[in-house]
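For this view, one protein chain was removed and the others were kept in their places.
On to chain A.
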Amino acid sequence: MLSLTDVSKGYASSEGGVTVLDGVSLSLAAGETLALTGESGSGKSTLLHLCAGLDAPDTGRIEIAGRPMGRSDAERAALRRSTVGLVFQQFNLIPSLDVAGNLAFQARLAGRHDPRWQADLVATLDLGPLLSRYPEELSGGQQQRVAIGRTLAARPALVLADEPTGNLDEASGDRVMALMLRLVAETGAALLMVTHSPRLAARLDRQVHLRGGRLT
């Protein structure tokens, strides 16, 4: 589903440059779930963004669903629409759309809007009473449930989640996590989830740790 070969990425900084990822290789099978752990600043988000094609690696190859990551903005955007779903720590809902609009947005963009599936999601995520509210009127836990619904409504083959419960208290975090894992399993998507909680990481099929720019 996802494979990274010898991927490196650095940033220019005031003292020359910093290497964040230094020859990372990784692969993820269809339907498999993988936890990526590491200290703050170790490059977890950077890695995830590369997998989503939000940024380009300096060297190395990234393949998704057997196809190499495109070079152009347009190709990578098309890939995100067709295959990838993202869940962020900051939720990052579209502030100008209400919950219903947010839920349908990505599926529609991908041309895979399915009203029945969306209704299922609304029921599972318990979003029914919130459909006409705007993101700023929701709690963090509610926002993240919308974000998960938005991502899974498009039935992506690969879900990339960056500390999805990092901004939530433990109780609502656990609830959101359970819902996400359940829905990912239901759709058969592969999941790469960044977390720094060993407890959460243990609930996934496999774990890798990022340190010094390399996976261990």
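Criterion: contacts are C-beta pairs under 8 Å (C-beta built on N, C-alpha and C of every residue); 3 or more make two chains touch, one makes a residue touch a chain; residues count from 1.
The criterion applied here is as follows: contacts and distances are computed from a predicted model.
Per the UniProt record, the chain missing from the shown structure is "FtsX-like permease family protein", taken from the list "Ni,Fe-hydrogenase III large subunit", "sulfate adenylyltransferase", "RimK family alpha-L-glutamate ligase" or "FtsX-like permease family protein". Touch with the chain that is not drawn comes from one residue among A:54, A:131 or A:208, which is A:54. For the chain left out of this panel, the touching residue among A:45, A:118 or A:195 is A:45.
Touching the omitted chain from chain A are residues 11, 45, 49, 52, 54-56, 73-74, 77-81, 86, 88-90, 92-97, 101, 104-106, 108-110, 136, 162.
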